[in-house]
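Note that one protein chain is taken out, while the other chains of the complex remain in position.
For reference, chains read A and B in written order, and residue numbers begin at 1 within each chain.
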Amino acid sequence: MIHPLAWLIWLAAELAVLSATRNPFYLAIAIACAAVVLLCLRRRTVDAPPMPLSPLRFGLVVLPLAALFNALTVHIGRTVLLRLPATLPLLGGPITLEALTFGALNGLALTGIYAAFVVLNGAVAVRALVGLIPRAFFPVAVVTSIALTFVPVTLRHWQQIREAQAIRGHRIRGLRDWLPLFLPLLVGGLEHAFQLAEAMTARGFAGAQETAGARRARTLIAGGLLALLFGWLLWLGWRQRTLGITLMVLGGSAVVASLWWLGRQRPRTTYRPTRWYPRDSAVALASGIAAAVFLVAWPGLDRSSIFFYPYPALAAPGFNGWIALALGGLLAPALLTAPTQRAWLFRRTPGEDEVLKRDATVQERSKVGSMPSHALSVAVRQPDVECPPVPTGEPQ
Amino acid sequence: MMRAAITRWVIYLTSASIGVIAFLYPFFLPMLPKEAVMGSAHAQDAPLLLTVLVGICFAALLVEAQAQAGSAKMIALLGVLVSINALLRFVEVAAPGPGGFSPIFFLIATTGYVMGGRFGFLMGALTLFVSALITGGVGPWLPYQMFTAGWMGMSAPLCRPAVRVLRGEGTWREVVVLALFAGVWGLVYGAIMNLWFWPYAVGPQEQHWQPGMHWTDGVMRYAAFYLATSLAWDAMRLAGNMLLMFAFALPTLRVLRRFQQRFTFTYRPMEQVGI
Partner (left out) sequence: MIIFRDVSYTYPGATRPALRHVDFHLPEATFALVVGRSGAGKSTLLRCVNGLVPHFSGGTFAGRLAVAGLDPLSATPRVMSRYVGFVFQNPEAQFVLDRVEDEIAFALENAAMPRQEMRVRVEEVLDLLDLAALRERKLETLSGGERQRVAIAAALAFRPRVLVLDEPTSQLDPQSAEDVLNALVRLNHDLGLTILLAEHRLERVLQYADHVIALPDTADGARGVLCGATREVLPQLELLPPLVALARQLNWQPLPLTTKEGLHFSRALAERIPLAPPPTAAPRHGEARLALRRVWVHYDQQPVLRDISLEVQRGEILVLMGRNGSGKTTLLKTLVGLVRPTSGQVWVDGREVTGEDVATICRRVGYLPQEADMLLFADTVRQELEITLRNHGLLERDATIEPLLAQLGLSAHAGRYPRDLSVGERQRVALGAITVTQPVALLLDEPTRGLDYAAKEALSALLRSWRDAGMAILVVTHDVEFAARTADRVALISQGELIAEGAPAEVMGASPLFAPQMARLFPGRGWLTVEDSLRGLGVTDRP
């Protein structure tokens, strides 16, 4: 299992690459990497959650739509396919091949972004995602944990309420008839919340500390945001580029620093920290290189092929072998999630497979009841091993 | 207390401004002279920059909202309400209703209205987050959804002065105010989501910049985009939100108010009276 943070880094790199270029070769490579990773994942995961929509179907719908929309609304380019009467508002004018291609490339990038997120959903268990929430947002993480824990309870209540109202002769005929089902759910939930709050208080749960330090941190955040806003306005409106950017950086750092400090204020330890193994570093490094090549100008590297635009005239896109190689770094998770052969290369968590299998069989045997399988299966049946239950802030 | 209130309003207003500029960015970008924009080589970074900026704003708002919702009672209350609301989203996902209709906005608006702006913000943002988690779909649009839904919850207390003026607490007048609020936000939500999404869909703007192109062209293109893709969708959301308000608001408000007492109370040690 790869550390959730490493997955996030991978995702960020994919997103950066897909947003930074419209070169069809690079786009295709990035999407292919994501696809390979996805396939490896589905083979490995014992209990894959149902994908709402596969990236392939997403692409089949979005690509033509984006191409069409762009072709119909942007009338720039030399290769004209057909000409609509100019009297039509917005649509009138030449429909060019360049516009069509550009739209298609946008659609391709979108599909890639979607695929990257599908990978994330399949790779990182729900509770592990919650565990990634930084410590400054601890109350938010606890709320999310409680909400996830309450989903099966709420479903069970719903079932009981439906039956209870049915035996009072309740029938659903109109919109108003949902009220006798919704209100007991709400009231029951509120009463449960009260009891839960009591239990949490009895176990020593401390709310957010309203210390003077916390207030100062928030003031700093407010100041940082102001600096951010004015820096941006200066840059955009008054063309003070350096001053604007400096202010923005200062403001941004102030906010981030306050958040980090607020996280430090709440001392917490972790019972089961997710360990960071060398393979996680490998994934992070490979993804970082791929993103860096696309975002930063490196001396000695010809990056012109990245900025491919079909306008004003369609030409063959460039291709730089080194860049393509760097992009291959996005394949790292696929190479590293096949553990059996690689056991001698990287240290594995002992008993990982056994725990996965055992967890899966336990889920099979325990009767969860007749619930909408979709929600419950995702909320309940994630085989998450070694996941911190609540936020850590940094891997240990 | 004054300083805390000022801090709070500064955070609200600055994040609102940054948010507004961020999503109107594509419109006025063609207007800016070339050297103001980060040259064509970095043009694609604009969406990334916007994402980072909006992310910082969101984090700041979260921290501010947490300050009120820090006790065990509030956390438990939020947790349970978010759980119920996230499950309601299944109504939209599993049994696709007409258009963009989503039942989640009803609770976001009513709880924000009764319990306050910060509670409403957390309710909106976390409903979207948790429902994404349980439907197995954290998608690239999630942060924007969280932010926008949070804004809806946060602005719900703005209805309170209107209801007070109409002296309508507990009557159909209150329902009308809330229904208007929810309806308008149904449209605004869709519009904002599209605005966020648009740069991704249509790519960087400067490429089409030509001398003589005016910012109204951008607006026109956006209007076309909106009409083509989501006006019908959003109209259904508007209608759905208003319908839900008319049907369910009064009983729900009664329930929420009944429980509000028990949840927002804090113990003051001075109240020890002999009996």
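Convention: a contact is a pair of C-beta atoms (placed from the backbone, for glycine too) under 8 Å apart; a residue touches a chain by one contact, two chains touch by 3 or more.
None of these values were measured; they are calculated from a predicted model.
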Identify the residue among A:H3, A:H75 or A:R127 that touches the chain left out of the display.
A:R127
Among A:R83, A:R239 or A:R272, contact with the omitted chain is made only by A:R272
Among A:P94, A:P180 or A:G263, which one is in touch with the chain left out?
A:P180
Among A:M1, A:L15, A:A128 or A:I161, which one is in touch with the chain left out?
A:I161
Go through chain A and note every residue touching the omitted chain.
127, 142, 145-146, 148-149, 152-153, 157, 160-161, 163-171, 179-180, 183-184, 187-188, 191-192, 195-206, 267-273, 355, 358-359, 362-363, 366, 368, 380, 389-390
Considering the whole complex rather than only what is displayed, give the residues of chain B touching the chain that is not shown.
254, 258, 261, 265-267, 269, 271-275
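The criterion applied here is as follows: only the chains that are shown with their structure count from here on.
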Which part of chain B faces chain A closely enough to touch in the complex?
3-4, 6-7, 10-11, 14-15, 17-18, 21, 32-33, 35-36, 40-41, 44-45, 47-48, 52-53, 56-57, 59-60, 62-64, 66-67, 69-84, 86-87, 90, 93-94, 122, 126, 129-130, 133-140, 200-203, 207-208, 210, 220-221, 224-225, 228, 243, 247-248, 251-252, 255, 259, 262-263
Which part of chain A faces chain B closely enough to touch in the complex?
15-16, 19-22, 49-52, 66, 69-70, 73-74, 76, 89-90, 102-103, 105-106, 109-110, 113-114, 117, 120-121, 126, 129-130, 136-137, 139-140, 142-151, 153-155, 158, 175-176, 178-179, 182-183, 185-187, 189-190, 192-194, 196-197, 200-201, 205, 207-210, 214-215, 218-219, 221-222, 224-226, 228-229, 232-233, 235-236, 239, 241, 252, 255-256, 258-259, 262, 295, 297, 307, 309, 311, 372, 374-375, 378-379
